[in-house]
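Subset of chains shown; positions unchanged.
For reference, chains read A, B and C in written order, and residue numbers begin at 1 within each chain.
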Amino acid sequence: MSRRPIRMGMVGGGRDAFIGAVHRMAATLDGSMELVAGALSSTPEKSVESALDLGLSKDRAYPDWESMLEAEAARPEDERIEAVVIVTPNHVHYPVAKAAMEAGFHVVCDKPLVLDEAQAKDLVLTRTRTGRVFAVTYNYTGYPMVKEARHLVQSGAIGDVRKVIVEYNQGWLATPLETTGQKQAGWRTDPSMAGAGGAMGDIGSHAENLVSYVTGLGVTEFASDVTTHVQGRNIDDDTSVLLRFDNGARGILTASQVCPGCLNDLRLRVWGTTGGLSWQQEEPNTLKQTSLEGPDQIHHRADASLCEAASATNRLPGGHPEAFIEAFANIYRSASSAIHAGRDDGSAFDYPTVEDGARGVKFIGAVIAGGGQGWKSFQE
Amino acid sequence: MSRRPIRMGMVGGGRDAFIGAVHRMAATLDGSMELVAGALSSTPEKSVESALDLGLSKDRAYPDWESMLEAEAARPEDERIEAVVIVTPNHVHYPVAKAAMEAGFHVVCDKPLVLDEAQAKDLVLTRTRTGRVFAVTYNYTGYPMVKEARHLVQSGAIGDVRKVIVEYNQGWLATPLETTGQKQAGWRTDPSMAGAGGAMGDIGSHAENLVSYVTGLGVTEFASDVTTHVQGRNIDDDTSVLLRFDNGARGILTASQVCPGCLNDLRLRVWGTTGGLSWQQEEPNTLKQTSLEGPDQIHHRADASLCEAASATNRLPGGHPEAFIEAFANIYRSASSAIHAGRDDGSAFDYPTVEDGARGVKFIGAVIAGGGQGWKSFQE
Amino acid sequence: MSRRPIRMGMVGGGRDAFIGAVHRMAATLDGSMELVAGALSSTPEKSVESALDLGLSKDRAYPDWESMLEAEAARPEDERIEAVVIVTPNHVHYPVAKAAMEAGFHVVCDKPLVLDEAQAKDLVLTRTRTGRVFAVTYNYTGYPMVKEARHLVQSGAIGDVRKVIVEYNQGWLATPLETTGQKQAGWRTDPSMAGAGGAMGDIGSHAENLVSYVTGLGVTEFASDVTTHVQGRNIDDDTSVLLRFDNGARGILTASQVCPGCLNDLRLRVWGTTGGLSWQQEEPNTLKQTSLEGPDQIHHRADASLCEAASATNRLPGGHPEAFIEAFANIYRSASSAIHAGRDDGSAFDYPTVEDGARGVKFIGAVIAGGGQGWKSFQE
């Protein structure tokens, strides 16, 4: 792949951040993007220092995102950043993404997209108006075996989907960690920064997107239970949802942050009329396929039989496991391809779009608002 | 154990039946009971032939259960059956169980107990009135690691329970098997024989009981989705339920018979404030315990650290796996102990009681009736 | 199965014994045999008491095996025992088995068959001379998935076998348990009672037999390392062997009792020119089959595709796990069939024969004698 890397400017991801470093590794692993500018923190000083830490040149170590957008836009075309990568807490996504597009930059934005449906709608419109490429890092769809699962569903390998169980359980918020000064816990449990959803927003949104990506089905009705187990917390830390899909399939989605011993336990099971699929994020290199009569089949990440989308996102031979960073890098590779092509086409380039992100925000809002209220209809 | 076996008379379980043979192996594995009489089929001829197949003497190979009860009651006390074991389709449980108790016999009855709440209530009253021992074969509570899980919850090893996920998925009814003459599929999908619940009744009832046994919690509210995926079927084959418990814990219960590749996939996960537990019926010899900080612990069926209830139901050293029949036999061993003691005390002897069975029937009925209707309250 | 149970007299297996109870459960689970007489201990008093514990009649609760053989032989033919089941420490196997056959009884004998090759040869000759049925309880070959593995090898599903790894690791003798009075540890580490092999004899013999059963290959050369890790012990507790087979395949056999955390960890892997098989005793209900290209296949104990030998030894539907006792019972079922037929044919009835047992004894002796001495040839 001799393609040159896309020049990126990052917003957020400075010292003490978690996900920023992941984005940088993912963006550069295959040479998809290179970091040339940054406004890496909400504090001007820390922002600049973080950028220098990372070896950025002084004149591109910006104190805030506004100045980055302005200064970069003023640079020569073959030098200025092409994409703005947004890895801040959720409440900053909207203004940065909107301004970035309006300043002519493509956008890669972490999930959930924004705080509410109104912001989401506006970003969708802005993207259409500006024609920029916009990718949302629902990174779990970057795993090759998730792509294979999608392929198997689409190709009819399990028949018509009847039942879906998606789970995303963690345990790190089983105690009031946010009261200890832990930064990640702080903003993720603060509705003004995280949005309406806690567990539902932070990880439930991944679960929703994974189901949508793999099954292609839309949710039409749901019943949710939205719970805060840890006293003093102002946001859900455990949400369960019954789902009905547009083809008549039924589903269960659960997202919890109070399950001690669960680290990042995202699992998807899908059953159709003639077979089933099972995948677990913590052992991402295999995919189980079942059938009416047995035996089960275990597909591996580099089996000759895999679909093109799965094969294309493999770097290593079978048995040389790939994992989180590599899957994340696949999203960057796809987004970079779209930017090179100048075409915001998530289907063609296989990345999550602003529309996917907007649907997720709408879903989070609906699930939280409908908590404990019985069945609600949902229209994507 | 030099205790003599309890003399049992079996109703149902003749040729072509599935669960009858399991009951016989379970009853005799440890010498808990011995089969001395039977009315093994709904057809008089087949009933007698089935009994002779099993080596019963001609005069105790009865054409129907009514004649068995009458004839056995007329035998000398030290010869006549002491317990009636009911392994028929569900709709036969009630009349046999009631008549058996009234004729002075103890009862071991398969689950779900009966067809509806009225029958259940009557059996509870009848049992109190007659003072007989009554055990319901919720056999999965017979597994030592389930007993260990219960012990760990009770002893506070995982703190206060916050979240429960119980799943019981099978795939054998993913096609309209009942239209092919398959006997098991036939009655289990016929509401007149099975009761209100299909998947919910046949396997969801095990799931309900497992949660109750392990956590000790009671359900106070639920929201259910009750679905029939296979066209032409008159009963649910896929039911999902959101649960709220009396201590504020939340739960998910799912029972499905249309998940191809799932054989008898009963799984229980329970998380509390400080830890979690995970157990799977298909690999019953281990129990995973998690904590806030890690590492996970894997308990084995014969570890020195196990509680008394788990140790007492072990037959073999660690690594010599025990499984379905042995767990089932533990229920018989407990019931037999109660009968020897002449005391219907499920807590003391560790077996599921008629009250447990009645609660299950009520729960099945409520879940089915409330399908798609939002949150319902439930009182045990 | 209306066949009447074979009447058995047991030698060994009284109070404090471990394996005797397993034999009794296995023999009776399917009604293959029934216990009618016993000489259950080496002490006359304990022998009788143990028999009464088990509900045997006083006149068949024998003080020693000699009197059992004599008295039973004197009973009417339709009443006397038909088979002698030997579950004593190894050094008692030979005299009892020989006398039993000469007294006209069939024999079921635990493994390893006897103490040395001379005894083994004599039993083989005695069996031929007397025409009795003789089964050795290499119980692990009773597992349905082991039978399926054998079938897959025989039917060419993995091509010509090239490599075999068989492991049998335990940890219970990692400390000098025999110095604490623990009875099992006592005789199993005493060469006068156990024979030449400790780990190699007690569990390595199972490993050897499993390989032979599944692959049908014979060992032609080996190099072994025979080690005693626990100070003061007079027998190997850890033996490793390189194997060469008569078709050119290579193998590794390891048997250790000093691997803390290993409970009864018997595993077999076999690879041929086009595929491989993997089975683990502690999760006996599945068998993994691999191929040159993937995906892997996981066979389950009751899959429709299983061979006849595997299907015939199934009792329960898939997902209702069967385990150690059930596999053991399959050996009894086969032996019982042979006795009913009056024909000592291990191939036809699928049980381990005295010749299998003799080969095992020879192999144990050779491996122990050749420890640390480089390559040795072996002729079965």
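By definition in this document, a contact is a pair of C-beta atoms (placed from the backbone, for glycine too) under 8 Å apart; a residue touches a chain by one contact, two chains touch by 3 or more.
None of these values were measured; they are calculated from a predicted model.
Enquirer: If 3 of the identical protein chains are displayed, how many copies are present in the complete complex?
Expert: Copy number for the complete assembly, per this file: 4.
Going forward, only the chains that are shown with their structure count from here on.
Enquirer: Based on the averaged CA atom positions, which chain is farthest from chain C?
Expert: A
Enquirer: Given that chain A and chain B are copies and touch, would you call their interface same or different according to whether over half of its residue numbers are shared?
Expert: Over half of the interface numbering overlaps between copies: same.
Enquirer: How many angstrom lie between the centres of chain B and chain C, each centre taken as the mean Cα position?
Expert: Result: the chain centres lie 35 Å from each other.
Enquirer: For chain A and chain C, what's the span in angstrom between their mean Cα positions?
Expert: Using C-alpha averages as centres, the distance is 55 Å.
Enquirer: Could you grab the centroid distance between chain A and chain B? Build each centroid from C-alpha atoms only and quote it in angstrom.
Expert: 43
Enquirer: Counting only residues that touch at least 2 other chains, which ones in chain B make the list?
Expert: 262, in rising order.
Enquirer: Which residues of chain C touch chain B in the complex?
Expert: For this pair, the touching residues of chain C are 1-2, 4, 18, 21-22, 25, 28-31, 52-55, 170, 172, 262-265, 281-285, 300, 302, 315-326.
Enquirer: Which positions of chain A touch chain C when the two form their complex?
Expert: Counting only chain A, the residues touching chain C are 289, 293-300, 303-305, 318.
Enquirer: Would you mind writing out the residues of chain A in touch with chain B in their complex?
Expert: Chain A reaches chain B through residues 158, 162-163, 165, 167, 171, 174-175, 223, 225, 227, 229, 238, 240, 242, 244, 248, 250, 252, 254, 256, 258-262, 269, 271-276, 288-292, 294, 296, 372-375.
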